[in-house]
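In this view, the complex is presented without one of its protein chains, the others remaining in place.
A and B label the chains in the order they appear, each numbered from 1.
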Amino acid sequence: MSGDTVSIAISGAGGAGVMTAAQMLLDAAAKAGFYGLMARSSGPQIRGGEVAAFLRLGSRPVECLDDRFDVMVALDWLNVERFAGEIVLDGASVVLCDADAGEAPERIRASGAQLVPLPLQETVKNLPGGRMNMLGLGLLTGLTGLPEDVVGGVVAKGLKKRGQEVLDAGLAGVRAGMALVAASEVPACRLGSSPPAVAPRWNISGNEAAGLGCIRGGIRFVAAYPITPATEILEWLAPSLEKVGGVLVQAEDELASINMIIGGSFGGTPALTATSGPGLALMMESIGLAVASETPIVVIDVMRGGPSTGIPTKSEQSDLNIALYGLHGDAPHIVTAARSIADCQFTAQWSVHLAEQLQVPVIVLTDQSLGQSRAIVDRPADLAFIGRREMPVAGVTGYQRYALTASGVSPMAIPGIPGGEYIADGLEHAVSGRPSSGNEDHSAQLDKRARKLELFDYGDHWADVEGDGPLAIVTLGSCSGPVREACARAKALGIATRLISLRLLAPAQEDRFAKALEGADRVLVVEQTHSKQFYRYLRAHYDLPRDLKVLSRPGPLPIRPGEVFDCIKAWS
Amino acid sequence: MTALAQTPALTAAAYKSDYRPVWCPGCGHYSVLSSLTKALAELGLQRENVAVISGIGCSSRIPAYTSVYGFHSVHGRALPVATGLKVARPDLTVVVAGGDGDGYSIGGNHFLHACRRNVDLTYLVMDNQVYGMTKGQASPTTPADWDRSKLTPHGTGVSPFHPLAVALAAGANFIARCYAGDPNGTARVITEAVRHPGFSMVQILSQCVTYQPSQKEWKTTVRKADVTTTRDAVRAARWLMADDGLSTGVLYIGHRPIYRPELQASCSVDDLESGFVV
Partner (left out) sequence: MTDDVKDANRIDSVELFLAHALTLENEAADGYQEIGDSMAVHNNPEVAGLFLQMCKYGRMHADEVRELATGLDLPHIPPWEYSWEDGESPESASMDKMHYMMQPAQALALAMKAERQAHAFYAGVAASTANPRVRELAQQFAAEESEHVRLLGEWIAKYPPADDNWDYDPDPPAMPE
């Protein structure tokens, strides 16, 4: 147990119901007033594959998994080696497993964890309609001390649809699991007292949060092509958009989806697509079209391991380069990064606002570990960011779509506005929109498109800056959670640090960054890439102290708070 | 006079911009522009309620020569841009225009799916069987033995693509072939195509005088199709497969289901949150 949280891993082969049990445990913890986080990992099989769920529950908000697990519940040992790197166990860990499942795999035995074989299969066999996962849920209910009635309520809600018999069997399974724990010598692993919930809490995934942020920001048209791990954004958006008068079109490919949203936005409807690396690569040419034609769009990239098809189900931050530099030509655009599950909503909503305000494409980076994980969070504050596009009035005369304004933003007519008729063009153009290859028009339009991003006031949202210690840890996206936790551990030891987690990656905020770094003499860069993409980006855009270290690792293993903390400690 | 006749609000000339085309003198695309503007006048549409969407190519330059809204997008992507626009703004009249290279080659997948999706769009393919803009390479509709491009000095050796048969098989709702040498006839077909709901595919034989000079012969070889328009896809298919690609007319008018999502709100954005509350 790390402070006030409990970390739990549940594993099992397909059909065992690991994900359902884990989801119910998270729901029950939430109902009982706890915070929590749930991530997952699975084999490549479509059905029947081995699955592991990773939970961390506690009485304070949880932004990342812990370094290790307190408890592992192994419903079976089938292929569990796959998760060996992810399920870190040690001498203080407890592994509950089936007494009849044979010997535990070597790596689990070698971890020093206390193995507690229990008659799992046997118990299930003796329960009419009994299921391993409900028994597992019961084990964990007993271990964590979650109230039985709360867990029962969640089970009832989840199994109601499947009929009374299934429900009764489920509840019996939970009780049996609790009884097994009570009768055994397993050391308890209790959650502390739950903090009083002041405001209602949410149980939300990063992908859902991103979708909600987009709708809140004004997105009403989405076109997309399914891709792991972004599909859940689309699954949430399709029915939700329908309810608020919008629509999601399933496109034939990403070339279509990016161009469809450009069309929708040209028509005046704030528009979005969501994808992952391979899809983003396909979209690049047309993101450039949106830059040149000044058509606002939002592209969410839920990053996964790359290059190529890479590791679709695992997280990495390695699309940073393509998001920043993948466009051909001088193509100023905005790149943002969400730094927690809840922040997916904030960053997405803010990004819609920026796109519409500045008539520019915004690439929003999240990743698999944010998108496909769920967290119990306080209801996010309402944000004022709404997409608002400057438009000419009806009947305007002498309208020039790409007029050179001081701000760089020119009013954008939408079809239906008489007098505003213009041709949006990806060819370089004069102020009227007419194609022009003249150097004056090219320079003026390049300047204008750069100027509008440079002059805009992004306020404090460009980054989270916390603390003022001499060691600055600069990070982005899902690494922010582990870094924040490492900083908190350092603080407990009296080591002062400062965290700078960038939400706005492009355009670079040189002055703000310099200010945030004032007084820091060392920088630790933390990122999840192989080629240190973030470090190189920082080098290219900002002044950094000579004393600099990089903690960088590719996926699929997440950066853990402990390794960041170790770096801090070693350097203090 | 037919029922189509009504006094238009604007003349055809009012739908042209004062931007002078860069097309070669003699290019068929000029007359497509003229047919399109005549059709818009005949349809009596307000300029602000029309959008012409294109990709890249000589033909795709057409939006700039009109006075309506338009988008000159990137090579091959006119159909998705138009689809997004029409789905988000069903109140607009959306015409898509471009070349054979743009539509059948780089944009081929979108062509199939635009037919299949059957959004209410009118697609004008100015087919000159060549990539005019990039100095005359073979396109998907170029005859297999055409050896005038440096890239395929012995001809393509590849059978040409049959755009109308493909459109029919893929689900287009209105299928016609026109000839740039018959601008008034083409204007009529465009008018009908816009009026017909769903995806209307109009192939317009539009000569490239620079890279396909033999297309001058179309003046004598292109003829009216010797069939009447059918609603029967099987008949249309049989006829299309037997045709030599030089017959003009409206060949198929279908009544296939149209993709037109409702854009009616039934709840507030706040209501969406309820699904997340613990």
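Note that contacts are C-beta pairs under 8 Å (C-beta built on N, C-alpha and C of every residue); 3 or more make two chains touch, one makes a residue touch a chain.
Computed from a prediction, not measured in an experiment: that's the story for all the values here.
Asks: Going by the stated contact criterion, tell me the shown chains that border the hidden chain.
Replies: Touch partners of the hidden chain, whole complex considered, are B.
Asks: From the listed residues B:Ser31, B:Thr156 or B:Gln212, report the one that touches the chain absent from this view.
Replies: B:Ser31
Asks: Quick one: which of B:Leu10, B:Val209, B:Val227 or B:Leu246 touches the chain that's been left out?
Replies: Of all options in B:Leu10, B:Val209, B:Val227 or B:Leu246, contact with the hidden chain holds for B:Val209.
Asks: Touching the left-out chain: which of B:Pro63, B:Pro140, B:Gly181 or B:Gly198?
Replies: Of the candidates B:Pro63, B:Pro140, B:Gly181 or B:Gly198, B:Gly181 is in touch with the missing chain.
Asks: Quickly run down the residues of subunit B that touch the omitted chain.
Replies: Within subunit B, the residues touching the omitted chain are 1-2, 4-8, 12-13, 20-28, 30-31, 34, 38, 42, 56-57, 133-136, 180-185, 187-188, 191, 207, 209-211, 216, 219.
Definition applied: only the chains that are shown with their structure count from here on.
Asks: So the centre of each chain is just the mean of its C-alpha atoms; given that, what is the distance between subunit A and subunit B in Å?
Replies: Comparing mean C-alpha positions, subunit B is 42 Å from subunit A.
Asks: Which of the residues in subunit B come into contact with subunit A in the complex?
Replies: 19, 46-51, 53, 63-64, 66-74, 76-77, 79-89, 91-92, 109-110, 112-113, 261, 263-269, 271-273, 276-278
Asks: Which residues, counting only subunit A, touch subunit B once they are in their complex?
Replies: 27, 30-31, 200-204, 208, 212, 215-216, 220-221, 223, 240, 242-247, 249, 251-253, 255-269, 271, 285-286, 289, 293, 376, 379, 413, 415-427, 433-435
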